[in-house]
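So the structure is just underneath, and the comments pick up after that.
Just one protein chain is left out here, and the rest sit where they should.
Up next, subunit A:
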Amino acid sequence: MAAPWCSRCAWLLLVFIYSLYVMVISEEPTPGNEQHASVVDNPQTPAETVKQPTEERRWEATQVDETVPDDAAAIKPDLPVPDSVLTPTPPLKDEFQEELVVRPLHSGDIYASFQFRTVWETDFTRGSKVSHYRLFPKSLGQVISKFSVRELHISFTQGYWRTMQWGQPYLPSPPGAELWVWFQDTVTDVDATWKELTNVLSGIFCASLNFIDSTNTVQPSASFKPLGIANGTDHRFLRYATLPREIVCTENLTPWKKLLPCGSKAGLAVLLKSEKLFHSSFHSQAVHIRPVCQDGPCKTSSLELRQTLNVVFDLHASGQGKREWSLFKMFSRTLTEACPLASSSKIYIDVTDNPQEDQFELSPATHLLSQAVVLGDRRTFSVYDLTQQVTFGTVRSLNVLIRWKSTEGDMLRPLLHAERYVAGYGLQTGEIHTLMYNNHPFRSFPVLLLDSVPWYLRLYVHTLTVTSKGKDNKPSYIHYQPSKDRMRPHLLEMLVQLPPHSVTEVTVQFERALLKWTEYTPDPNHGFYVGSSVVSALVPSTVAMNTNITKEQPLFSTFFPTKEESSYFIRVYTEPLLVNLPTPDFSMPYNVICLTCTVVAVGYGSLYNLLTRSFQVEEPNPGLAKRIANVIRKMRGVPPL
């Protein structure tokens, strides 16, 4: 049950830049492309950029021992990209790239995803002491070397990604804070290292990560596999924790921005102004560190730091009711330059749904187009290259504007989505329902469900049921670790096959524990949080679903509709739960009740005594003389006095 990254690994940033305008024009004659291609003659700019920002993972039970992410094999066979050489490695030992992807969403909202990637050709694993830092942030580098971290993934999210309205995000993350770390196998005491690491990270990111302790840490056996190159997937070296209650705000953004080489002084990071970022529907920022291959043969590894920030702006909250978005409207800034330290700096606008420009209008127009398979769907992007002065035009500033023409916003039917809720009423028991929707019309696929439930919800595991389409659905793999009170949470992982076009419901009953009175939070009546459950899946790609072959494609690429490459990896997080526990009323009436109960108890005792006993008047004690006299009288046989 390993879910390793396979050879064609995910590079959301541009990894390859092929300048092949003529080739692509001839092979991809989509109308939009043709239109642009005819205009492009400028030899300085690559007219067509075909990249591979495919996030694709193979998910199988084998160990990952070879990982060749920077491989030409990443090119999809069905993509008309000719083999070509890699871009020459820069002479410097580290490299920085920045990128912004803007996706206009069906609902009229807009999704902006920043990615900043720093690759550093160094290897902490060898134990060599590194003291010279250039682009890579020193604070993180020190942490990684001190705690022997192989991979580190941390995300802070405010809000819940609305899959039904927005589709899949490029990088999923649960509400609150999520941290998962793979340690190197040289670490002897993983728990102690983890504890220390969380405290250090808490300081670096100004977040309450120090609240991560053994009661909310789990070791998933299958759901979280290393994303970089890794020799082993022994989950003893993995720690996973979420803090669903964590609130993300400016104080988390500032330290995050400080990790960037240019800070927020230049480049895309100029746009990251908190007053606008936190005036949005969804905000998520993350840091991912992992070892990646330096070159094709993967002899040496480099360290990759990827900082991402995703934000969704709300159409309705922005007022005016006009369906129109621009960089200025989103971020209250425009762009004037790329980060001087960046080797590439680009803005991508997803124009897939807009081939004829009938949905929305983009200005300034760009001639650069790019295609990529993202989340199993072939997308077309308009590209603005910030390293080219031409992009900024005569006004020396770039303000991309998207103006909608139609006003429809239907619900989407994403292939996989999940939701969760607490059923029942009262404060004694309850039931957690997790619903997983497979909306694929004809393919079933397996998903891995990870549930981590705090100990104070005592799960009745015998009530665990998995049903789809009204029938029992037996999971092929279940990993359950029972909780220990005040020590560790429940961990439930299972592999479930989702039938096509179905809802699979996982239910488990629980009992609400009565906490000790010091264990209640200061606001006990708010409720207690249960973190999101994680659904990881290899989902059949919509590219393969597309049976419409009217588009001109090479015939050999369209014969077999489903191919192994046509499934892609996604992770879906459900909403966290807010559960009320039986809570004493920590106020005056509570004391009154306690007092009254004591009084009643005492009173009842005495009253019961009185009712059940019979009382008699006892003769008063006779005096000593009288007793002696009586003894004598008894001896004499005379009745006593």
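Quick note on the criterion: a contact is a pair of C-beta atoms (placed from the backbone, for glycine too) under 8 Å apart; a residue touches a chain by one contact, two chains touch by 3 or more; residues count from 1.
Everything below uses one rule, namely that contacts and distances are computed from a predicted model.
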item	value
Complex member absent from the view - protein name from UniProt, among "Cyclin-dependent kinase E-1", "Intraflagellar transport 80 homolog (Chlamydomonas)", "Cytochrome P450 27C1" or "GPI-anchor transamidase component GPAA1"	"GPI-anchor transamidase component GPAA1"
Given A:Gln97, A:Gln158 or A:Ser452, the one touching the chain that is not displayed	A:Gln158
Residue of A:Thr122, A:Ser155 or A:Ser281 in touch with the missing chain, whole complex considered	A:Ser281
Residue, one of A:Ala601, A:Val617 or A:Met635, that touches the chain absent here	A:Val617
Residue among A:Gly203, A:Pro297, A:Gly424 or A:Pro622 touching the omitted chain	A:Gly424
Residues belonging to subunit A that touch the chain removed from view	107, 158-160, 162, 164-165, 175-176, 244, 278-283, 314-317, 319, 409, 411, 419, 421-427, 431, 433, 523-527, 529, 575-580, 585, 587, 606, 609-610, 615-617
